[in-house]
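Here the complex is missing a single protein chain, while all its other protein chains stay put.
Coming up: chain A.
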Amino acid sequence: MHIAEGFLPPAHAIAWGAASAPFVVHGVRSLTREVREHPESTLLLGASGAFTFVLSALKLPSVTGSCSHPTGTGLGAILFRPPVMAVLGTITLLFQALLLAHGGLTTLGANVFSMAIVGPWAGYGIYRLLRRYDVPLMVAVFFGAFVADLSTYCVTSVQLALAFPDPSSGFLGALGKFGSIFAITQIPLAISEGLLTVLVMRLLVQSSKGELTRLGVLLTRKTGTEAVAR
């Protein structure tokens, strides 16, 4: 989903930067508040950032015969709500833009918008929706992570189609083109990300019950039966 350096016209680059900036600023505020009010959550915050770091470094082959990578933003969005992921995702994207020539500074705004804002919000939204209808935790986590991953790549496709509409078929034609590059490639990877996020959440349920309860991921009324696991 990395739009390469210089590959968005200046007007688009500025517009996406302006759209992303308030989310990142708001994210920094909620992150500092979280750390100040609950210093004990720093570790888990670090782990969520680490998860994004690992997953966005893994380039996996896909059914379309090309490679892409998961985003890892669903986990942190489910645990700490999406604003925090706006920051952690931006840090990951900055690392890749500066050291790996992957993505770029001029396209950072657009990439942050897709991976660190829309992805986490969409994934979190699905997760909350499913939880409201009493869908089991791990199923909701799977679809949360799946949607966070896939929606990121859909946004990238829209961003590129807006900047480079097809000369004959216009925006929709270009959207089909970029969508077939990004979105279809991403479906199996989004499944992988969903499964890995479920795996980490299972380990967290085992190891960090108190933390998950405080964050509202585990409901207090459900903890009674699991006294042995401690």
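Here is the rule we use: a residue touches a chain if its C-beta (ideal position, glycine included) is under 8 Å from a C-beta of that chain, and two chains touch if they have at least 3 such contacts; residues count from 1.
Assume contacts and distances are computed from a predicted model.
The listed choices are "Cobalt transport protein CbiN", "Hydrogenase accessory protein HypB", "Carrier domain-containing protein" or "Carbohydrate ABC transporter membrane protein 2 (CUT1 family)"; the UniProt protein name belonging to the chain that is not shown reads "Cobalt transport protein CbiN". Of the candidate positions A:M1, A:V87 or A:V112, contact with the hidden chain is made by A:M1. Interface residues of chain A facing the missing partner chain: 1-7, 9-10, 43-44, 46-47, 49-68, 95-102, 104-106, 156, 160, 164-167, 174, 177-178, 181-182, 185-186, 188-189, 191-192, 195-196, 198-200, 202-203, 206-211, 213-214, 223, 227, 230.
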